[in-house]
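I have a structure here, written as structure tokens, and I will follow up with some questions on it.
Heads up, one of the protein chains got dropped from this complex, but the rest are sitting where they should.
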Amino acid sequence: MTHDAASPPYLQVDDLRVRFSTADGEVRAVDGVSFGLQRGRTLGIVGESGSGKSVTSLAVMGLHDPARTRITGAIKLGGRDLVGLSDGEMRKLRGRDVAMIFQDPLSALHPFYTVGRQLVEGYRTHHAGASKAQARQRALDMLDRVGIPQPDRRFSQYPHEFSGGMRQRVMIAMSLMNDPALLIADEPTTALDVTVQAQILDLLADLQREFHSAIILITHDLGVVSQVADEVLVMYGGRAVEHGTVAQVMRGPQHPYTWGLLASIPSLHGDPEVDLKPIKGNPPSLINVPSGCAFHPRCAYAMKPEPCAAQVPQLLAVQADGHRVACHLPEPQRISTYTDEIAHVGVAQ
Amino acid sequence: MSLSQIGTDAAGVDATAVPVAPQPGMVGRSPGRLAWARLRANRTAMVSGWIMLFFIVLGLAAPLIELLYGISPFEQFQDKIANNSLPLGYFGGVSGEHWFGLEPQLGRDIFIRLVYGLRTSLFIATSAALLTTALGIVLGIVSGYLGGWIDGVISWVIDFALALPFLIFALAIMPTVTARFYGPRDEIPVPFRIGVMIFLFALFGWTGTARLVRGQVISLREREFVEAARASGAGLFHILFRQLLPNLWAPILVSFSLAVPGYITGEAALSFLGIGVVDPTPDFGVMINKSLSYAQTDPAYLIFPGVVIFLLVLAFNLFGDGLRDALDPKSSR
Partner (left out) sequence: MSEALLRVRGLTKHFAVRQGATGAKASVRAVDGLDFDVHAGETLGLVGESGCGKTTTGRMLVRLLEPTAGSIEFQGRDITTLGRRAMRPLRQDLQIIFQDPYSSLNPRHTVGKIVAMPLEVNGIKPAGGVKQRVQELLELVGLNPEHYNRFPHEFSGGQRQRIGIARALALRPKLIVADEPVSALDVSIQAQVVNLLRDLQRELDLAFVFIAHDLAIVRHFSRRVAVMYLGKVVEIGDRADIYERPRHPYTRALLSAVPDVAAFGEQRQRIRLTGDVPTPLNPPSGCRFRTRCWKAQDVCATEEPPLVAREGSAQQVACHFPEAVGVVNEHVSEVAA
């Protein structure tokens, strides 16, 4: 943690806004999100469907259709702003500086080419001088590194010949072929069984130590985040509502939405007879985001109408270092509410 | 990937996320109403729909039009035919009295014959489409849901029917069937000819609908709402016609609306070849066949029926396409 202040963040996102025009109106998928991430650190972005977590990561990858999307703000990768880069420039970065792992590896791999060929191709795109033999050696090394037994046999097999967990390993190998400084993993283990998920999460942690890359882990699973992330960004309705270290967010959360998430997940430990405390209502439509704080219609503690329904709360630093929360409630009240009402429910206990 | 997710979120949430005070007994927007709204927004479909409707009304109201127009389709105006058997006057004898002119030789009024031809053509095409659709639905739904050997047999018959060349088969079967019921010198009644034609279309046409329905049912039968019905003790009839059928109307409607223009041209083709409707019954195919001999000397005789049949088929096809877009917005975009 001490080296944090010293090294500047490798990825710096400032006031990112992503809008889509659709037949039903403009969708404000991401609405002013800022965060920084250093190499060697993992940021977990947590949120429900429609929170804007995937859209944020796709913006970093430059994977939005420019005809339908308006992106403003800044995405600085190693000091270079990605917003407004041409498709060609972005393509050079993709795979080399920043790579992505998807939830469903089967749809991300081409079914008609062997795994080896796809790995080699990904490498030679960014290493024009590399010979076929070099690329092949690199691919075999990576397959071996991600724990695929008999890599030279697996090299010439097709994606459908791999099991779900092995396929996700192939995806990871592919994303690491060019040694990217930033790896974005979008729900990488959601489709996997829990015992396989544990293997993949361990693998990601090992690889991060070895390659010293920055990782953005997008997930709805707080358990996964608490296990592998260093920092957590909680998103709701296209905005960041809480940002801090895992310890700060999991053990002293200050946003009522984060409380709601923690209190709605049953734990493997505490008393199973204690009822969960769900968040009432449904996630908002991004076309018609509630006024003020997007969470206020579902918030049990909202001060209505002023200020919660009227003003958008800023993501402001709280007393603890590096912990930021976007909530109108006064900090002492947030701390006392959490300890009195939340800390014994669900996984918060 | 995430774009579509946003799209569905936005669409799925609109009615629920915003806490609205619902009015008592409020009726939701059914899938059918949503499709109707989409159809209304499609200008091509609306225009072709109106043209289609105009033709249908024209065909249905043919006797009324005859009354107003004052000329029957069989009346011969020999006094307006020149010695070279061509109608007197310009452009095939077009006049205030005979809007589309007269037929060469016999001197019958083309306009009223087209109106009645429309009637014949739409009657045959719609009956054939209704029959094939009904046959296709029943066989498709049974084949798709039950599977097993029943599906095997029906699928084999479908493949077999699809492999037969329709026109050659029709050319062979029409004389055979008529010869079975009537002697070589008998006058063959028009209803019989029309009936055999519809039967022929039905024999070959059901396969398309049946295939379509079968495919849809196969994708629907594993859906959990079907299992929920089974788990509640629902019988086969309930599952097929209460649970599955309402989900099939969209593709069925589309295939029906695209089948009608197919049968219009099919009917015209058979009559053109002389194995469908024959003179003096007013019919597009017969008219075009006869008009070909006058294509050089009296082009109007070819142009009027040609344009009408072209517009009719185009309107039906464009409307069918619009209907498909409205009922299944994902397929085309």
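Note that the chains take the letters A and B in the order they are written out, and that residue 1 is the start of every chain.
Here is the rule we go by: a residue touches a chain if its C-beta (ideal position, glycine included) is under 8 Å from a C-beta of that chain, and two chains touch if they have at least 3 such contacts.
Source: prediction; values computed, not measured.
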Residue in contact with the excluded chain [from A:9, A:25, A:73 or A:164]: A:164
Among A:81, A:152 or A:202, the residue in touch with the chain that has been omitted: A:202
Options B:38, B:80 or B:230, residue touching the unrepresented chain: B:230
Selected residue (touches chain absent from view) among B:31, B:215 or B:280: B:31
Interface with the undisplayed chain - residues on chain B: 11-13, 15-17, 22-31, 223-225, 227-235, 238, 243, 246-247, 249
Residue ranges of chain A at the interface with the undisplayed chain: 48-49, 163-166, 193-199, 201-202, 220-224, 226-228, 246-247, 250-251, 260-270, 272, 275-280, 282-283, 346-349
